[in-house]
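Below you will find the structure I want to go over with you.
Removed: one protein chain of the complex. Kept in place: all other protein chains.
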Amino acid sequence: MKPFRRTLAGRLLADPQAAIAMLIIAALVLAAVFADLVAPYDYSAMNLADRFARPSADYWLGTDNLGRDTFSRLLQGGRIALYVALTAVSVSALIGLALGMIAGYGPRWLDNVLLFSFDTLRAYPTIILALALAALLPRGLSTVIIVVVITSFSEYGRVVRTQTLSLKHAEFILAERAMGAGFGRIVFHHLLPNVLGPFFILAAMNLPVVITIEAGMSFLGIGVPPGTPSWGATLKDGFDHIRTTPWIIIAGGLPLILVTLGFTFLGEALRDQLDPKLRRGR
Amino acid sequence: MTDTLTIERLSVRYDTDKGPLEALRDVSMNVPAGQIVGVVGESGCGKSTLISALLHLLPENGRVSHGAIRLEGDNIVGAPPRRLRDLRGRDMSVVFQDPMTSLNPVLSIGRQMRDIQYRDGGSRTEKDRRSAEMLGRVGLPDPDGKLSFYPHELSGGMRQRVAIAMAAMMQPKLLIADEPTTALDATLEVQIIELLQELQRELGCTILFISHHLGVIAELCERVVVMYAGETVEEGPVADVFLNPAHPYTRKLIECDPGRLKQRAETLPAIAGSLPDLTDRPKGCIFRDRCDFATDACADRPDRYFVDDTHWAACHHTDEVRK
Amino acid sequence: MTQPILTLKDVVVEFPGLRGLKGLMAPPEQRHVQAVAGISLDVQPGETVAIVGESGSGKTTLARAINGLVPLAGGEVWFDGMPLHERPDWHAVRRRVAMMFQDPSGSLSPRKTVRDLVLEPFAIHGIKLDDPGAKAADLLATAGLGPDFLARYPHQLSGGQARRVGVARALALDPAMVLADEPTAGLDVSIQGEILNLLNRIKAQHGLTTVIITHNLNILRHVADRVAVMYLGRIVELGEVEQILSTPAHPYTRALMAANPEPDPTARHERITLKGETPALNARPSGCEFHPRCPVARPECAERAPLLGPTPGAGQVSCHFPIHKDEMNTA
């Protein structure tokens, strides 16, 4: 057994940036899991007597135009953000991983076809495509996930392809072929383990991006169904009454910033640890 | 005869994760003016650290911990930045090993050669004229036209000629050549060695020639310094050192070169064992663990033992080695 | 005379030259360059043939073509009676033809332990071992490494140690032939000897046929029986090792030998400096492809390409005006 401080988790905890990041992420996960227990109010309960209430002991982060408690809604929003991010990232990452390896290791013509489709998919600006598809698809989290998958799997595909391509001509792969190793053995035993590092880093870095997209789409009213307390929807409520309820904007933006910051920090720390080239010292 | 370069007990230390690493320890050598002096050693012997230390280009975690580097008598260790900049390129210049990466890929040859003449007066045309003249001298066809070329448009051999032209253009007191032929094919290696010999004759500059190739050193150099694990183990005239080595490592190294053997050998000589860990140098002689001559005396680090005025070795058993 | 174990007949390997728009517009002969341009060679069982050349000579490509890592564009390769140019069962062929690669640690899969690496051939060919650990230790021992290396990863090995792992692995399945690409590349002279001794010992023990690709002329005498000198994808000279070393007949071979100074300051070097550099594969000179660099070229060399023919000695050379032994002495 390696001592704890030499394991990946140990090394990450020793990095203050990563430690803060993991703290934030832990808070998010806890809030998402225990949202119903922690929340002081039902996130959808309207209390018309307390509309536009400023932050106070009763309502820590004030209320909105319908008198709903902002804090409770934000807790619930974390759950939505986490759900969308994890689902969308795993789906698009797996598709990208498969296609990227096929492009990188497959025949040249297939590589050209896949690369062209990656390029084409990248040409759609995410939010604009989301708007276009919103006209066609029902409003809901599955639409958000579909949009994210469509616009982001090509990015994984591209990174995995580049990595695979550079490994394809590496001498150790040639050596495997020279020993008679077949396609499956080369791909799963020798390519995959060497591709996974950058792939996981990219996935970690993409979690906050997806959270932002979900919030953005909900802000535009094409994400979660009306009434669902996504962070983006909460921000939209705040924006609609910006002069009367500025606290909703301030409070609604903070968890979003904190969580994206947390995931980004973690992604960077992971990259520093997993990518020996970037590690300090030689 | 004056010495262009004298190195006295130079030690260089790197701070690493595993603690301090002494990459050079008590390195000493003399480079007489107007000569070609070879430095020979295998990987890990500290050749590249030595060059970085000479040019004061050690990485951030490295520093000279001890000793002196004298250029025409002046100690340049710890010299102020201004003096260092004057040293580099004017008093000392260098040709690096890999011609493919040692020239800037996004600047033309002419621009790079003009840039290094920044100290000299003269117009752009004048500088370009000088550059072209130098390129012609190192054997580039159509030197004027080559000024607008980018490095990737030239072959490896041609790039190395450009690098030599840059190094020689400033008429330095000391030209350092860091394995300038290692990345080249044998037939090109010959061309570059002849070019260096020619330049040395014409310009009369002093050359410190670093190589792992014993044959090239034997042919090109007058004196040779042998390095092992960050230490200088032997220094002397090439003929003496190669024909009558005084250090067991030198002797082994020469024996190992299969080009020396004129008969097919069933078993080729090799040096058993491996380099010591430089973060934890063994006490006593650095070569002790791999040495056939080692005795208890070797538990003490040997000092330089002079075989004659110009030839020394760091070994307690010099006499036996030379038998 | 015995049947050769490996026979090459006019082997040609092509690489794509110009691509894209330019490629479409270029004349067909420029769309491909020939890295190996018609090589014929017989290798007898138990023999060691060294293929010598500088970068761009096509020597590595030739080795890779023999065991199918790069496709043939023409010619025939016969190994032990099997036609390797007719879509053979490579899986089976590669079990008997082992290959050692140039980059000692780069040819080891970076995330596998040494134990996994030396057992890899058994895994690939589905061979069950009673005691894999013992087998791995055994193989390492043949290559001169102790069992403490079993748990290491490639990046924890020195160049010489990685090379030994490569040797252990090449021998795992008891191959009939080994293709060794630059077995001394990246090794210091003090280590080089050990690796060559190891190779020689194994060759003798197993009666291995070996093809060694190298640019290191110093080792030829000690490892090879015969030598083929390559230039621009063709063999320019072929012969017994001592004959090639002492009386090279091709001017290029001679320049190559002369370009390799001995570590002896008293030796008198007679240098033959070649003009210029090896031309690019898509700009092959006319006639004898060596003539622009040749110190003894005559006008007809630019017009007529020489064929590989017998030398005054027992070898073969492709030169209109090969050097004779007596010329050597007066030079």
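Read from first to last, the chains carry the letters A, B and C; within each, the first residue is number 1.
Keep this in mind: a contact is a pair of C-beta atoms (placed from the backbone, for glycine too) under 8 Å apart; a residue touches a chain by one contact, two chains touch by 3 or more.
Here is the rule we use: contacts and distances are computed from a predicted model.
The chain absent from the displayed complex carries the UniProt protein name "ABC transporter permease", chosen from "Ion-translocating oxidoreductase complex subunit G", "ABC transporter permease", "Monovalent cation/H+ antiporter subunit A" or "Acyl-CoA dehydrogenase". Only one residue from A:G78, A:P208 or A:G223 touches the chain missing from this view: A:P208.
Contact with the chain not shown here comes from a single listed residue; of A:F34, A:F116 or A:F188, that residue is A:F116. Among B:G38, B:G67 or B:G89, the one in contact with the hidden chain is B:G89.
When you scan A:V149, A:L256 or A:L270 for touch with the missing chain, the hit is A:L256. Only one of the listed residues, A:A134, A:V149 or A:L270, touches the absent chain: A:A134. Residue-level contact of chain A with the missing chain is found at 17, 116, 119-129, 131-136, 208, 212, 215-216, 219-222, 235, 238-239, 242-243, 246, 249-250, 253, 256-257, 260-261, 263-265, 268, 280. Think of the hidden chain as still there; on chain B it touches residues 55, 57, 60, 84-90, 93-94, 96, 98, 101-108, 115-116, 118-119, 150, 152-153, 163, 166, 170.
By definition in this document, only the chains that are shown with their structure count from here on.
Our note on geometry: chain A versus chain C, Cα centroid distance of 51 Å, whole angstroms.
The residues of chain A never reach two or more other chains; the list is empty. Chain B meets chain C in the complex at residues 42-43, 155-158, 185-191, 194, 212, 214-219, 238-239, 242-243, 252-254, 256-261, 263-272, 274.
Note for the complex: chain C touches chain B at residues 54-55, 158-160, 188-194, 196-197, 200, 215, 217-219, 221-222, 242, 255-256, 258-267, 269, 271, 273-274, 277-278.
Against chain A, in their complex, chain C makes its touches with residues 64, 67, 69, 90-95, 98-99, 101-103, 106-112, 120-121, 123-125, 166, 169.
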